[in-house]
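Notes to accompany the following structure.
Note that one protein chain is taken out, while the other chains of the complex remain in position.
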Amino acid sequence: MTTATSETPAAAATDPLDAAALARDFPILSEQVNGHRLVYLDSGATSQRPLAVLDAERDFLTHANAAVHRGAHTLAAEATELFEDARATVAGFVGAAPEQLVWTSGATLGLNLAAYSLGAALRLGPGDEIVTTAIEHHANLIPWQELAARTGASVRYIPAHDDGTLDLDAAAELIGERTRIVAFTHVSNVLGIINPVEKLIALAQAVGAVTVMDACQSAPHLPLDLPALGVDLAAFSGHKMMGPYGVGGLYGRAEVLESMPPFLTGGSMITTVTLEGAQYLPPPQRFEAGTQPIGPAIGLAAAVRYLDGIGLERIHAHEVMLAERMRAGLAEIPGIRLLGDAAGAGNAPRVGLWSFDVEGVHAHDAGQFLDARGIAVRVGHHCAAPLHARYGVTASVRASTALYNTPDDVDVLLDAVSGIRPYFGV
Amino acid sequence: MTTATSETPAAAATDPLDAAALARDFPILSEQVNGHRLVYLDSGATSQRPLAVLDAERDFLTHANAAVHRGAHTLAAEATELFEDARATVAGFVGAAPEQLVWTSGATLGLNLAAYSLGAALRLGPGDEIVTTAIEHHANLIPWQELAARTGASVRYIPAHDDGTLDLDAAAELIGERTRIVAFTHVSNVLGIINPVEKLIALAQAVGAVTVMDACQSAPHLPLDLPALGVDLAAFSGHKMMGPYGVGGLYGRAEVLESMPPFLTGGSMITTVTLEGAQYLPPPQRFEAGTQPIGPAIGLAAAVRYLDGIGLERIHAHEVMLAERMRAGLAEIPGIRLLGDAAGAGNAPRVGLWSFDVEGVHAHDAGQFLDARGIAVRVGHHCAAPLHARYGVTASVRASTALYNTPDDVDVLLDAVSGIRPYFGV
Amino acid sequence: MNELDALYRELILDHSKHPQHFGLADASAGEASAGEGRIGESYQKNPVCGDEITLRARVDGETIADVTWEGRGCSISQASASMLADLVAEEGLSRAEAVALIEGFREALRSRGQLELDEDVYGDAAALSGVSKFSARVKCAMLAWVALEDAIAKA
Partner (left out) sequence: MNELDALYRELILDHSKHPQHFGLADASAGEASAGEGRIGESYQKNPVCGDEITLRARVDGETIADVTWEGRGCSISQASASMLADLVAEEGLSRAEAVALIEGFREALRSRGQLELDEDVYGDAAALSGVSKFSARVKCAMLAWVALEDAIAKA
């Protein structure tokens, strides 16, 4: 367990964080599961929420709740201010201006919006190519396959090396004149590897293709400056970054958002509507049809303030430390195969998660065994079936950390994992 | 103010409800606004939430939160059960089976899903017609206009009479062989009139057209049995029915849902994914890509339990009483024109809202005046610009009630409205 | 004075009932009859309530010669347009002055009651200071000023 450190402003950025103390901000983490302390290692699926987030949403709902942008009454004005402040806060969290942030219900909607709207903006058709990778989450894969099916364009995949890193030589070959869109994940939700997205962006820019980044697994774990990165569009989900369900963000470069037609249509995104047709507001409102998730957005703003208060550099350093402890421990347990263990030593830059296969024991059974000890991990293909096929398995066990996990959590996991194969007699 | 009545089971259905007592379940209703007690008459935009809803969501987040359908661990299993119980509860609220309820982020998404997916299912093209009405909310209007623009189909509109009722003769003329989809609102969010939807459904069924109903303004106010009504698809929003933001439902008849391809794609809605393509789960999962609004869904289940606990018949009777009191009072104030005052006497069946024009005073100014007295109403076109054009105004004032409004709230409104024109010197 | 009265000053209600420079000056006849200059026109709309304004500015060299407008909307938006047109008529502003004035107006209106408009500079429009406490109404007051900004950029 880390110990509390006194902070001076200068040291704060690198000071280790006190995860045990932070864990107390998360009520659920003091639950007992199957007679054991809950060891929550499933933050890659959904993170837990600190009290500050729960309270922000409840305060709003009990004191200022009203529909935004449409009422002149005091509550509506107050709600509108809180909602737009939340936009500025969440945009700022990824280095962006408020008008570059479109509210969505989550990353899946953001990526679908990107696919539908870019398809129309670029007038995609036969001969055009969409390049993505072979290690994507289904949310950044199927929308492109469907877009291709609708328009006659084709999808091409950047393959991964055995160690889980992307094959950049292949990427350089694949991304060419016909490429209109390049979509990739910043961090794989299975491998935990931070992809060299600057290089992909440079390749795409060289051929004038639009870039779309899945930032689900980076936004809660790494400091992000999306405008500096130069990516055109990037999507993330509130519930994976200590925020509420039902809200997410789609960041967009101004020119790119301007060029995109609306996807969902309805109230609050129009200038004029007649029975003949509608005219649309500029971004971000153009993409925000209907009542937005106002409470969740305000909750998400509280979440990113919480993350910023700790500091993303520190969070990242902490999680990297946990991941390295996990890797070292798992490597010593017979029959454990790590997915994406670059160069056999976890050399690729990464976030704090590992997926692994337990030889002779199905992931479901392994997960069940861990659950009996209060350890919550994820088992299955983690919505990345092609990735699993690439590494010759149908399912794996994934342990994913967040700022509230302690080295002790990792040790509890390691101890339990070492008991799996003996228990199942393999 | 109504007085508390002792309830016997037999009388419960018609017993007047004690709105003042119920209002105490809603923390925000004890707020002061501009030195006055808050009189919230904007439930048509968004309702307030009872403590039971706030607590249900928070309990979940502090005790059982986990990603559903994908984990074998205890929290995930618990969360999955709560989430699927919520589906059954909300489906049951509209008379439906669980598998007939698709979770959405709100009615706007539900209606867009319907438009995109039906467009593909029906292979809509030139010559095909979509019939809707001239009094729709933009959410049930623009998606059809855009669908028509994408496919070459055309949109035709059922006009409204001067009194706000739909012209059913015209409907019978319009709905014909070429009609593939008939979309209409159950209750207008501006007029408050309950449309004769059974008749529209019968006309549509006679020509084999798919029916899509906007149930936003009926679900919180009327007992609904959607399967009995025979409508094919119907959308509603959680936040308008005492539930959280970020969640809604799309009801669908089994055969119709079966016939529809997915709209949003991503995780948790597939059976098989390869780099070549994806195969999809049956409804409702087919339409639920990505992480669903789990907390909000559980909150919405608590909301409909709250509504059911009071009884929709009683709620409706109460709101009709408030609407009639409002109409009678407004009719006596010089210079007030009610929109959709059928037969001059509010004869059309309706819910508890009225929109009106204050002669010589812009709606914004009228709303501001009311706000200074703590009264929250909505001003503008209420996302129904063509309807306002139909009645020769660009904006109106809308006072919309819910179960927590008392006759006293109406009286406060009436007193204030009578002061508007004098204040502005007209 | 309560906040509502501070918003709806007498002057505002007067202007809204008797809007000044209402009715667009004929653009084509411009050079011959109404004087020299280039015409810039802007249409602005508040999507929430449907309020709209069309404003025409005649710019003679670097000077804004006159402003006329048409539109409909709430008393704040109408009064604001009327006051702005008056201000231009009275002061004979240069482009640069107009731009600075608009910026100052915007800043005051967004100040949430922190900044007061100076009557010596803004004339009747200074009465709109009270709007800044009503964030939902700032757009109403800004409508004409945004239109002028756009119109002179086009002229």
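Letters A, B and C mark the chains in the order given here, with residues in each chain numbered from 1 onward.
Assume a residue touches a chain if its C-beta (ideal position, glycine included) is under 8 Å from a C-beta of that chain, and two chains touch if they have at least 3 such contacts.
Since the model is a prediction, treat every value here as computed from it, not as a measurement.
*Asks:* Quick one: which shown chains sit in contact with the chain that's not drawn?
*Replies:* A, B
*Asks:* Please pick, from A:V379, A:L403 or A:V417, the residue that touches the omitted chain in the full complex.
*Replies:* Within the whole complex, the residue contacting the unshown chain is A:V379.
*Asks:* Which residue, B:T80, B:S237, B:T265 or B:S355, contacts the hidden chain when the whole complex is considered?
*Replies:* Spelled out, the listed residue whose C-beta touches the missing chain is B:T80.
*Asks:* List the subunit A residues touching the unshown chain?
*Replies:* Residues touching the hidden chain, for subunit A, are 34, 361-365, 368-369, 372, 379-381, 385, 388, 394-395, 423-425.
*Asks:* Just the residue numbers, please: which parts of subunit B touch the chain that's not shown?
*Replies:* Within subunit B, the residues that touch the unshown chain are 69-73, 76-77, 80-81, 270-272, 281.
Rule of thumb we're sticking to: only the chains that are shown with their structure count from here on.
*Asks:* Rounded to the nearest whole Å, what is the centre-to-centre distance of subunit A and subunit C, using the mean of the C-alpha atoms as each centre?
*Replies:* 46
*Asks:* Between subunit B and subunit C, what distance separates the C-alpha centroids? Give it in angstrom.
*Replies:* 39
*Asks:* Two or more other chains in contact with one residue: find those residues in subunit B.
*Replies:* In subunit B, residues 34, 364, 368, 379-380, 385 touch at least two other chains, as defined above.
*Asks:* Send over the residues of subunit C in touch with two or more other chains.
*Replies:* Only 48, 134, 137 qualify.
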